[in-house]
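One protein chain is absent from this view; the other protein chains keep their places.
Chain nomenclature is as follows: A and B, assigned in order of appearance, with residue numbering initiated at 1 for each chain independently.
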Amino acid sequence: MSATGHRVARRLLLGGAQTAAVVLLVFAATEALPGDAAVALAGDQPDPARIEAVRAAMHLDRPPLERLLVWTAGLLHGDLGVSLTSGRPVAAALADGFGPTLLLAVPTVLLLVPAGIGLGVLAARREGGAVDRVVSAVLLSLYAVPEFALGALLVTVFALRLGWFPPTAVGYGTELASHPAALVLPVLALLARPVCSLARLVRAGMLDSLASPYVAQARRCGLSRTRVRYAHALPNALAPAAQQLARTVDWLLCGVVVVEALFVVPGLGTVLMNAVAERDLPTVQGLAVVFGLVTVLLNLGADLVTHRLAPRTEVAA
Amino acid sequence: MTHDHHLPGLHRRGLLIASGAAGALALTGCAGATDPGTSDAKAEAGTPKRGGRLRAAFAGGGASETLDPHLSNLFADAARAKALYDKLADYGADLSAQPRLADSWEPDATLKRWKVPLRAAAFHDGKPVTAADVLHSYRRIADPQRAFRARASLEPIDLSASRALDERTVEFVLKRPTAEFPNVMAAFGAYIIPASAREGDFDHAPVGSGPFRLVSFAPGRSTLLRRNDDYWEGAPHLDELEFVVADEESARVNALLGGQVEYAHELNPATARALEDGGRVTIVRLRNSAMQSFAMKTDRPPFDDRRVRQALFLVAGRAELVRSALSGAGEIGNDLFGKGYEYYADGLPQREQDLGRARRLLKEAGADDLRITLDTSPVATGFTEAAAVFRDQAAKAGITVRVRTGSKDTYWKDILDAGTLCCYRSGAMPIESHLSQRLLTDSTTNATHWRHRDFDDLYRQAQSTKDPGQRAEVYARMQRRLYTEGPFLSWGFADWILGTARNVRGVARQAPANTLDWARFDKVWLA
Partner (left out) sequence: MAVAVARSRRGLKRIVVGRPGGAARGRGARRFAPGLLVVGVPLLIALAGPLFAGDAGPRGTSLTTGAGHPLGTDFTGRDVFREVLLGGRSVVTVALAATALTYAVALPVGFVCALTRRAWLEEVLMRPLDVLLAVPSLLVVLLVATAVQPGPARLATVVALVGIPDAARIVRAAGAEAASRPAVEALRMQGEGWVRLALGYVGRAVARPLAADIGVRLTGAVYLVATAAFLGVGVAPDAADWAVMVDRNRTGLSVQPWATVVPALLIVALTMGGNLLVDAALARPHRPEKNR
């Protein structure tokens, strides 16, 4: 047990370094993009004198390293800095974006896990059987439909034709949570692809486990088929699924751009898109910190689950 | 003055900038299409009804939006600033300056001193709008530290010499004769704020003289406004006005169709065509909102040779460009800016495609096997489409065009000095502003590097000419020059398309984007 504790502590330490690396990389990447916040702000009136003045006002005329150091010093005091474009604190912009992101991510994950695993198990019951084929075909075709097309279809049918749900979340602003109906369609649009990848991984893992020698052994020991299936085969199938789930949650928290735009849910993906387009470095860096931490924690969680399901190190020891 | 970001998948937002115009394009426009507005025009009649809340969806600037009117950059910013604040003047449908807070204006004989009496108007806090407020606002805009967008427009004013003659009369002293000084007062972003306005109050307690007062503001989401009963031009009909942000065009359309908003700004031509006959919403096309052109750099090969520029004029198939790149939502252009605007030279013959003559001109210029790179970007609707269409048209004249797609975030800066040929667009502005901002030796955004002393002299001559008729003649000479050999191959004028709910009345139809009546909500009412 203490071995696990040690492992977690080490990974967390490593995670801190990783987050720092992410921030550095993102800083370098954004810095390397052509143009800066002053150019982006000038838009189609790129008066060179004005761009220079804005650049000076934003302190963009300072060397990048100096700006990074100033920002890092602030970060150590828990200060993410202020947006170059609006002059408001970055922390506030991130907090504003995090709410809608969570409102989409949480229900999606809550539906995704049972649906993905359930469908995968269902399809794996009899490989090549009718259920397997139908489930596989439906999931694959859903997967191959681009998000915006699926979103448009959902809106057309359920919002504009049937009038069951509002077509967008426009105007709900900060009170999005009190309009759950507006979240139904975006969550459905978000679910389509992850359910497919998760279910297919679970199915593949189950089939593999069911064909493995130790399941055969378990059968021979007289365990019931249900018990073999769910107590022995399923956990093994879940190892790659846990990794996939971590990736999906990561995506839900950090990169939902299309669905946010389509349904007007201004979450972190929208904040990122705008910040990159505006070359608003402090905001991009603030997002990098958040994304870095989220990814580190998720990967750690997924690795722990994998480790538990397939505890190779202990076997070796 | 505006450009939108046509991020195909995720329409990020509509950046609106003092030169470029709009992104959306509508279709009809060309060739004898009927004005879809006419049938509704009758319904517009009737007594305006008071009350109700109108929700208007715009592409916005996300979390970095602000209500500081001098920082206005986006269409959404401009619409909000217009609801909260006033300018001394604003543009009419033909882009001539119309008095607003200014009651009138009167220059002296040198055109260097302008007396501007103000009308009786009050800020939201009840204090009157005074000459001191006007001077304070302009000084704030002109602050070299702040680099506000309108600063370049106010450049002709000598603010240290300008003064308040009395409580309600300003005397502007200019650095040089400026016959079109009213255009300066109507410039994008030149809003009047009270001298007592505190920095930092703009986003939560803005005080303007506009038709609406602020109730609440959530950046990137919504701005809620309430009627200003004491508005100098008469109180608005609406009780409340809410601006909501929806960057993606399809989201604005869906929200409109689903009854979540009553006004959707900036629709695609294809969408407009689909909705036009459906009867569920009203489509409004604002004509002549955006000049679409290809800009040639005249200071470097191959376009330093006037014959090559003229050949390119003859290569462009304008009708096909409007049809295919703007989906028909616009009119063909005649290589001049400002169709339908004051001083536009509409007497010049319409230029037609003539590949044979184009080839001959190229041969004369020794450019038989011309190879050029055309810069484009998804920064504005129709850009990448126009580039593709023009590439194919040029191929028929033996010109090899390579299309290079650049970043939308930095496009305008990129094309300012680099490259030889690029897609270009401009929003509505007076023809004089177009000339002074882009076609003079010292213009700040001269993307064609068109620099001719004699041309500059003509501009100065126009600015020193008090009589409008004589001034028009000078402008006509300048436009003839641009038509003959000018740097802009202006192939079309795109419509700007709005959608409104059926019960929305009083939306102006003769108002190119960025003019006074565009996005003007104090005259709008709900039937």
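Rule of thumb we're sticking to: a contact is a pair of C-beta atoms (placed from the backbone, for glycine too) under 8 Å apart; a residue touches a chain by one contact, two chains touch by 3 or more.
Predicted, not measured: the structure shown is a model, and the values here were computed from it.
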Legend entry - Selected from A:L25, A:V70 or A:V157 as touching the chain missing from the view: A:L25
Legend entry - Contact partner of the left-out chain, one of A:R50, A:R88 or A:R203: A:R203
Legend entry - Touching residue (missing chain; options A:P48, A:P146 or A:G163): A:P146
Inset, instruction - Against the chain that's been left off, what residues of subunit B make contact? List them. - result: 7-10, 27, 249-250, 268-271, 273-275, 320, 323-325, 327-328, 376-378, 384-385, 388-389, 392, 403, 405, 407-408
Legend entry - Chain not shown, touching residues in subunit A: 14, 18-19, 21-22, 25-26, 29-30, 32-34, 127-128, 133, 136-137, 140-141, 143-146, 148-149, 152, 196-197, 200-201, 203-205, 207-208, 211-214, 216-217, 236, 239-240, 242-244, 247, 250, 254-255, 257, 272-273, 276, 284, 287-288, 291-292, 294-296, 299, 302, 306, 309-312, 315-316
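Assume only the chains that are shown with their structure count from here on.
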Legend entry - Centroid distance [mean C-alpha coordinates] between subunit B and subunit A, Å: 39
Legend entry - subunit A - residues contacting subunit B, complex: 33-35, 39-51, 53-54, 57, 83, 85-88, 93, 96-97, 148, 152, 155, 159-160, 166-168, 170-171, 173-174, 257-258, 261-264, 266, 270-271, 273-280, 283
Legend entry - subunit B - residues contacting subunit A, complex: 2-3, 5, 9-13, 15-20, 55, 57, 61-66, 73, 144-147, 149, 151-152, 218-222, 242, 244-248, 250-252, 254-255, 257-258, 260-261, 379, 407-414, 416, 425, 444-445
